[in-house]
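A single protein chain has been omitted from the complex, and every remaining protein chain is retained in its original position.
Naming follows writing order (A and B), and every chain is counted from residue 1.
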Amino acid sequence: MRPGKQTLLNRLFPEGHAITQEGLVLRGWGGTKQGRVHVIGTTDHAAIDTRIALALSDAVLKAIAADGSDPRPIVFIADTQGQALSRREELLGLHGYFAHLARCVNLARQQGHRLVTLIDGEAVSGGFLAFGLLADCIVALPGAEVRVMDLRAMARITRIPFERLTELAQTSPVFAPGAENYWRMGGIQALWTETEDWSEQLLALLQGNPEDERARLGAERGGRMLADLVAQQVFHAH
Amino acid sequence: MRGLAQSYREALARLRVQALLDPDSFSEWVDPAQRVTSPHLAALEAPVSFDDGVIVGQGLLYAHPVILIAQEGQFNGGAVGEVHGAKIRGALLRAVRDKPSAVLLCIDSGGVRLHEANAGLIAISEIMRALFAVQEAGIPVIALIGGTCGAFGGMGIVARLCDVIIISEEGRIGLSGPEVIETVKGVEEFDSRDRALVWRITGGKIRRTLGEATLLVDDDIAAFSAAAGEEVGARPRFFKKRRLTPAISLQTLQAAQQQLSARAELDAEIRDGQVLWSRMGLGDQVSLMSPEQFNRRLEALES
Partner (left out) sequence: METLHLDLPAIQDASLNPRAALYGVVSSGNLEVLVERGHDATRCVFEVQTAAHGFVEVWKAVLTDFAARHPVGGLSFAIHDAGATPAVVSLRLDQAFQSLRGA
């Protein structure tokens, strides 16, 4: 395992942990003051393909099966550059593997597992949608990069000058990469800093409301003023 | 009678909505006159639309109450931004409360709208969670896919979360569009201009073959409507269709895990739908088969 990941796990689980890496998938358990939690994730900016998606869904299903009526929290470690780009993977229906993984994550929530995602490294687009972004609570670690696409590629595709995008990104959190932007929009609940005690902070997140409050949070933080409002308008329309 | 054949692919979303449902039964929520447009497109000086590219409301499908969500593929590729996503989420949350016979989700989208990429990505995640809530309330979500943009990116994932996918041969589902793969991996990996190849990788027939879609229909709005009508129990079933994933439980997901694992083990030669069809004994006939012939043939192979 990459030293950075090992350090992260040591900081998160000073009570001990047993987490193995197979390919780019991490799985195992971590010890907290409230007992063990499942740890499932990816490392080294994994491009999520069918095999990685299957390993992740397998880990989630096994966690659900192992706990039965005593569901422990699941801590996801998200480190992904996005989905694998390949003709064969598209043919096999990579979107279907991601949907399956999403269903497994949602079943875990239904069964009472608390779901926490820690973004370490980067979280990009489809690879992030499939599991990390579905958690009850999402945290970005220092230096984490969260995005759909970098601004240069975005400028090329939207035909909006790069300089204009860069300028607008100073004030708008809506399109530019950055964990802070996702925090302002309610997509990330917390940004941890280097000096904090991560094991204590994680402990505080192991209980909480499983409802999807992100749209409301985005409005509270001033980064996403319409998501909740418009959904409510539709909900109450005559 | 719902008139002569009318191409689903060519029609705008508003026309699809009118023609899918019983005449004059549709009422729209947050309609265009309310001018709930995207402030983010406006900030980038990009054109906005009065409905932000999605229509949501309720209506009757063969006299059964349904909630309908229809994306307009021609507006920014049907891509999901903040308002667009919020309308879809609002309609799904409303389904949990109103308990219609079904939700019809007419997907025609490339995924996240880049002009508001962060809002779009979070919105798709919110749509996924709202969709789960609809299913937990026992309401089926039926995806209709036959527009020019297909169902890609996050909306490809959303499509596959639905209980039923009705797709035309021209409909496509995937994660990364062929252009993206070609740009990053090169033309020898995926030639996006080879339309026939693109359809053999992501088109309706290969999706139906792999069990990634429930039913193949003609590119005719009435055919989509009739198939959706069968799903809500308003019409007799023509084919023995099954749900893509039966009610979610540990057992059904474990079974799905095995199925998907087996598919991932297929040998590396499987990079073209044609290879798969040849091995199934369908040979060169596939492109000539009508949707009805194709459904029958697959049903025979599956039983």
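The definition used in the following text is that contacts are C-beta pairs under 8 Å (C-beta built on N, C-alpha and C of every residue); 3 or more make two chains touch, one makes a residue touch a chain.
What you see is a predicted model, and the numbers here were worked out from it, not measured in a lab.
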Output for the hidden chain's shown neighbours is B
In the whole complex, of B:Q6, B:S25 or B:Q74, the residue touching the missing chain would be B:Q74
One chain is left out of this view; which of B:Q6, B:S25 or B:S49 touches it in the full complex?
B:S49
Residue numbers in chain B that touch the chain omitted from display
12, 14, 31-33, 35, 42, 45-51, 72, 74-75
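Quick note on the criterion: only the chains that are shown with their structure count from here on.
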Report the inter-chain centroid distance for chain A and chain B in whole angstrom, where each centroid is the mean of the CA atoms.
25
Taking the complex as given, what residues does chain B use to touch chain A?
29-30, 34, 36, 39-40, 43-46, 56, 82-83, 85-87, 89-91, 93-94, 97, 112, 114-126, 128-130, 132, 136, 151, 153-154, 156-161, 173-176, 178, 180-181, 184-185, 189-190, 200-202, 206-207, 210, 212, 245, 248-250, 253-254, 256-257, 260-261, 263-264, 266, 268, 270-273, 276
Enumerate the contact residues on chain A facing chain B in the complex.
50-51, 54, 57-58, 61, 64-65, 83, 85-100, 102-104, 106-107, 110-111, 125-126, 128-130, 133-134, 146-149, 154, 157-158, 160, 164-165, 168, 172-176, 181-182, 185-187, 212, 214-215, 218, 224, 226-235, 237
